[in-house]
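Complex shown without one protein chain; remaining protein chains in place.
Showing subunit A:
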Amino acid sequence: MDIKLREIEYRYAAGTPFERSAIADVTFDIPSGQYVAIIGHTGSGKSTVLQHLNVLLKPLKGEVQIGNRTVSSGRKEKNLKDVRRRVGIVFQFPEHQLFEETVEKDICFGPMNFGVMEEDAKKRARAAIQLVGLPEEVLGKSPFDLSGGQMRRVAIAGVLAMKPDVLVLDEPTAGLDPRGRQDMMDMFAKLQKENGMTCVLVTHSMEDAARYADTIVIMHKGRVFRTGAARDIFSDAGSLTDVGLDVPETVRFQRLFEQRLGRPLGKVCLTPEELAAEVGRLRGEQS
């Protein structure tokens, strides 16, 4: 399911003295099956954009096309369930949304709202809890007895159990341990590659954006600053620092290495693996 944003604008508390503009003139595409990362400085409007992807917010100007449905400012929206099921959003700090007596019930909340039968929902809960790397025993516990990181995982499982076509993640790994981050990010990438799930990731980690994303959207002060393939975006360190971002460590290392070497490597490497291979090739050339 493709999602297209066309010149959307949103202002919070519109029409009151507390009105403030959050995003303006935002246009980009999220093609089906792609992995799109949205990066940008704090307050640049990333979370606001995300809320348009399943009509939690309606644009004040412009329109959002979600599959074959078009959302624009004037119309009243009905029957949002289908959109909400197909576009699953994991919010920033999703652990705040847990409320049920048991983890299992909480994970089943989403699927059952969308009409999945209880038995089936429980099966999904078991599958989802495994995906997020928690043991099945957790299902019987109260979500409030878990650690912060475990709660985060349960909340993510709650959205995965909805089996969305488009998975939207707002800084899903902030505050997790390094190993947990890696596992979680790999799991999302696997879902995207193997199940054809579209993935939209908001992140402050340039490394994650470089490693996983096909396309990168840079937000700056409520507007789209640049969009492009990850490799193109991270080739241009200058414009990234202009908007308060940076290149991944790997790219930074590569630049320093190239200075010492006196000539550039074949391509901008986005991951340590790529860089290692590239440097290895260098040795091959020399001998």
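Methods note: a residue touches a chain if its C-beta (ideal position, glycine included) is under 8 Å from a C-beta of that chain, and two chains touch if they have at least 3 such contacts; residues count from 1.
Here is the rule we use: contacts and distances are computed from a predicted model.
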Complex member absent from the view - protein name from UniProt, among "Lipid-transfer protein", "Septum site-determining protein MinD", "Protein FixC" or "Energy-coupling factor transporter transmembrane protein EcfT" = "Energy-coupling factor transporter transmembrane protein EcfT"
Of A:G88, A:G222 or A:P248, which one is in contact with the hidden chain?
-> A:G88
Considering the complete complex, of A:S21, A:Q34 or A:Q97, the missing chain is touched by A:Q97
Contact with the hidden chain (one of A:G158, A:P172, A:G222 or A:P248) = A:G158
Residues of subunit A in contact with the chain not shown = 12-13, 15-18, 51, 54, 56, 81, 84-85, 88-89, 91, 94, 96-99, 109-110, 113-114, 144, 158-159, 162
